[in-house]
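Following: one structure in structure tokens, then a few remarks.
What you see is the complex with one protein chain gone and the rest in place.
In this document, chain identifiers A, B and C correspond to the written order of the chains, with residue numbering beginning at 1 in each.
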Amino acid sequence: MNTREVELSGHIIDSLILPKVLDVIMDMGGDFKILEFEIGKRKTDPSYAKILVSAKTPSHLNKILDELSEIGASIAEIKEVELRAAEKDKVLPAGFYSTTNHPTFIFYEGEWRPVQDIEMDCMIVVDPKTKTAKCKPIGEIKKGDLVVVGREGIRVSPPERPRGKKGIFEFMGSAVSSEKPLIATIKRIASEITKVKNNKGKIALVAGPAVVHTGSAPIVAEMIREGFIDVLFAGNALATHDIENALYGTSLGICVKTGESVSRGHHHHIYAINEINRAGSIKAAVKKGILKEGIMYECVKNNIPFVLAGSIRDDGPLPDVITDVVEAQNEMRRYIREVDMVLMIATMLHSIAVGNLLPSHVKSICVDINPAAVTKLADRGSSQVVGVVTDVGAFLPILWEEIKKNK
Amino acid sequence: MNTREVELSGHIIDSLILPKVLDVIMDMGGDFKILEFEIGKRKTDPSYAKILVSAKTPSHLNKILDELSEIGASIAEIKEVELRAAEKDKVLPAGFYSTTNHPTFIFYEGEWRPVQDIEMDCMIVVDPKTKTAKCKPIGEIKKGDLVVVGREGIRVSPPERPRGKKGIFEFMGSAVSSEKPLIATIKRIASEITKVKNNKGKIALVAGPAVVHTGSAPIVAEMIREGFIDVLFAGNALATHDIENALYGTSLGICVKTGESVSRGHHHHIYAINEINRAGSIKAAVKKGILKEGIMYECVKNNIPFVLAGSIRDDGPLPDVITDVVEAQNEMRRYIREVDMVLMIATMLHSIAVGNLLPSHVKSICVDINPAAVTKLADRGSSQVVGVVTDVGAFLPILWEEIKKNK
Amino acid sequence: MNTREVELSGHIIDSLILPKVLDVIMDMGGDFKILEFEIGKRKTDPSYAKILVSAKTPSHLNKILDELSEIGASIAEIKEVELRAAEKDKVLPAGFYSTTNHPTFIFYEGEWRPVQDIEMDCMIVVDPKTKTAKCKPIGEIKKGDLVVVGREGIRVSPPERPRGKKGIFEFMGSAVSSEKPLIATIKRIASEITKVKNNKGKIALVAGPAVVHTGSAPIVAEMIREGFIDVLFAGNALATHDIENALYGTSLGICVKTGESVSRGHHHHIYAINEINRAGSIKAAVKKGILKEGIMYECVKNNIPFVLAGSIRDDGPLPDVITDVVEAQNEMRRYIREVDMVLMIATMLHSIAVGNLLPSHVKSICVDINPAAVTKLADRGSSQVVGVVTDVGAFLPILWEEIKKNK
Partner (left out) sequence: MNTREVELSGHIIDSLILPKVLDVIMDMGGDFKILEFEIGKRKTDPSYAKILVSAKTPSHLNKILDELSEIGASIAEIKEVELRAAEKDKVLPAGFYSTTNHPTFIFYEGEWRPVQDIEMDCMIVVDPKTKTAKCKPIGEIKKGDLVVVGREGIRVSPPERPRGKKGIFEFMGSAVSSEKPLIATIKRIASEITKVKNNKGKIALVAGPAVVHTGSAPIVAEMIREGFIDVLFAGNALATHDIENALYGTSLGICVKTGESVSRGHHHHIYAINEINRAGSIKAAVKKGILKEGIMYECVKNNIPFVLAGSIRDDGPLPDVITDVVEAQNEMRRYIREVDMVLMIATMLHSIAVGNLLPSHVKSICVDINPAAVTKLADRGSSQVVGVVTDVGAFLPILWEEIKKNK
């Protein structure tokens, strides 16, 4: 009796959900019979399939159903989600369900209920009083939390591929190549950014120090001043070199205007940290008139929140850096829920960190000269990220020109 | 009167110190006259030069002398080092001296005294009671600390190039290329490791999770068991995937033996973290018999210390991870002083972090398939690091074979 | 009346053919209605679909049908293929059909007939006497050749994805990553090679000079001696450095055994060319006892044909190099028809060249330390190539060990 009916509905053929489901069943050594099948005869019609899955043992069946539920199949006879209490802090009950970054629903007390704050590799915790479900990372689990276990009553809804006139996200697919027409690609990104801002959406910038090294700090500063960036996620290096640039005109000791090495310039970043330490914080340095321009200056002036997360290779670090990485993650989570689009520029570490926290429906663009940076992001589950392999020092000026044309 | 005599001695021609000194003077707009010059007539003889440096203004002269002192010139009429007290915690006095990673001496109370715990981008703090000097990072500076300022009384001693039969470090130079004969290179590294261990030296391993992904965890485990690794520096990812591999046979959800994806395997690392959370720590998991093999297991069994530094992209993290990055750096400093050689395998983040802390005389090898990883390390001042561009999955098995041949 | 019925049959769902067909129609602004649809109820059953495609104009319809025919749809009411004579040498008739590298059939004189020597970006030329069809590159077209035009009567048969126990080709998919377990991957490749040789199949080796630089020439020589390579495609550089290695023990002037630079070694490759010029050819140098080991030596000794294609960057070149690239391509075509598997090692230029000539059913493996080499190959239409990103200097010794275990 190791069989179970599963259902699929929606654009299951052209979103490749049906083929993937059949694939998974067979790759895992199961078998299937298609019981019902109605194909949408026109592109606007949804399709429907009911499939009988068979396996060798009940546990084999459960494994297959596990995988199917992750790619959007729902078990035909809906049962209530199963909950079990955490036995101690940070310890999960056996058989716990680990989330994807797609919108997820649980069938709890007779209704499909959305899981709030969805994020990959987390757990679903249910509050029986409010009948709500929430995503929690393992480090936040408290003794007694009611954690979803097993595979019944869970529905995952991966993004369907849209049709017709394509924005940058459909256009690029997962393509990562330095041989695409760059200007055409940047125009699309600019138009996507304009659209988000016209709809009062929020944009997060994740930026590495190469933004400053390559001379683009003034561009980013202007984008912040003009209201195109709503939150900044970065590390000690970006902030330090931005301040180094504002105070001494150098980045990593190289004069940003002329590209020449400056005498003792490789110590400037320590001088910059010292100045901020003396002032007490970046905000204080702006207030005291010490810091007068740049990315961090514009954040302070325009009340744009920033999260500077510490890293093991930091010098200093600046007093504004959150040196505890779990605290820093939680601070990032505070802002990330409201974000509609993410620009990730020249930082593999912070891009993967933000990618880990992002729901799959948030549009994300990752720009790096190294194709591996983009590939790794996708390998780690952030498949919604569109990669652009180009020189950051060229990308930002051209992007900003294009955005200004759209205004 | 903007002139000053400086002296150079040692193998100043073939170690390129003399040409560099003349270069710096002229590149910075100064002028020179060679007052005395004695060249070693044979390769074992040292050479000596006395040079009169002239500049446009006293501050111009100071800038030039600053640079010269970094590359090993000493000011001919030796003055006492100048000290000034820090006005508050983490804030340095004006004109503070920022260190290189080369052996450094200060002329204090009539004698040249070595600076202990030398590390790049730090400050020199003098204890007048013990008449000793110590390197401190900016974040450790306390109000009242006597910090070296200016440029008098400081001598830096960059490594001189050795002659004759070359070890791996002279052999490779700064060369980073995937077109070198791999086996010959690995043989040299193996012989260097053997030499260090025969001399009772200590070796640190800095490792990224690709060590586990590529199937080399058993090799590293064996190297630890056999006494070739004295301390491990890594992050949450290496430890998590090593434990994932020990418990489930997978790494990032891929079966390490067959290379095939395993059903729900991409959640295994969360399961692994959960098991260690339940046990309380990696050590506890070993004691309870839960963790029975792998890199972390061997560290515990053989009392090899490990420092797991947190990063903003961590899942979990494991209870053994030091989530505060400044604490983690300090923990790394505890071990790094005693290390004679460092192997950096497949982790740019942790390699740069360790590179930041290392004195220039510690032999370091950085292995990565990405040439940029090695280049970045050198760009950030760790010029003593020898880079090998190869596949980690192939490097470690071949290295271990060669080491065993030397036993 | 801009409509037409097309048919699909086979494993059209799990080979993704049906979704791709619907995709193409809609992406191109057409519309569809599914007239008949029978899904295979079990994994061994084929499926069938009849689809009515509608477009805006007859030329719009033709464009859509063009695309559909490339991915395996056949036009329901079969018409004869249309032929038109070439008006002069190397000039094609309007509307000519340009081939894919998949098995292709034309409906000519009432029957489906296979197109011989299929190769991408070529034309189909029909011989009315023998009623056979053949693939020809544009440079080989002669005045009067009957060239297939339009889209009627053409059927393309892209590979269907196999099920069940997977070989290296299904296992790797298009995945290109340096984070896969290397040894597991190599084991699969070794077993695929063993299978091909056990079935009396033929293997071509495409190799760049890095094979010699990294010290693997003796491995390749042994593989040839033991009968694992049936034809060698390479350039002047591989042959020159292999001979340099055989005569002087260096490659590009580096001693392959020790990895050290050899005095005047960077001129050794010119010396090697001079020796072969003096002998008259590689074969003559072997006969005269000048060349006594290495890759080229083993080719001569074991009667393994080699094609050395000239390149604009060649020094010399060796007398055996075909300096005319069109001649060299034609020489490669002579051997490539009979090949069952291709190993492409460390040469982007020659790998793309061979990829251009290969039918899609020939199993190909491309090994390079640079992920871009593999990506480019796939971008240029050789999607059947499996990429392995690793160090050539490690890959070949491990591969050969694994092959020998299978013997």
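Just so we're on the same page, contacts are C-beta pairs under 8 Å (C-beta built on N, C-alpha and C of every residue); 3 or more make two chains touch, one makes a residue touch a chain.
Since we're looking at a predicted model, the values are computed, not measured.
The undisplayed chain touches these shown chains across the complete complex, A, B, C. For the options A:90, A:136, A:155 or A:213, the residue in contact with the chain missing from this view is A:213. Within the full complex, the residue among C:31, C:121, C:293 or C:340 touching the omitted chain is C:121. Although one chain is not drawn, the whole complex shows that of A:2, A:54, A:194 or A:390 it is A:390 that touches it. One of B:23, B:87 or B:109 touches the chain omitted from the figure, and that residue is B:23. When the omitted chain is restored, the residue from C:313, C:334 or C:405 that touches it is C:313. Mapped onto chain B, the interface with the missing chain covers residues 13-14, 16, 18-19, 22-23, 26-27, 31-34, 37, 39, 41-43, 163-164, 177, 179, 371-372, 375, 379. Summarising the interface, chain C meets the missing chain with residues 28, 63-64, 66-67, 87-88, 90-92, 96, 98, 121, 137-139, 235, 263-264, 266-267, 269-271, 273-274, 277-278, 309-317, 319, 323-329, 332, 349-350, 352-353, 356, 370, 372, 381.
Although one chain is not drawn, its touching partners on chain A can still be listed: residues 166, 171, 178-185, 188, 210, 213-215, 251-252, 254-260, 369, 389-395, 397-398.
As a convention for this text, only the chains that are shown with their structure count from here on.
In this assembly, B is the chain whose CA centroid lies farthest from the centroid of chain C. Centre-to-centre spacing of chain A and chain B amounts to 33 Å, using the average Cα coordinate of each chain.
Counting partner chains per residue, chain A has residues 372 touching two or more of them.
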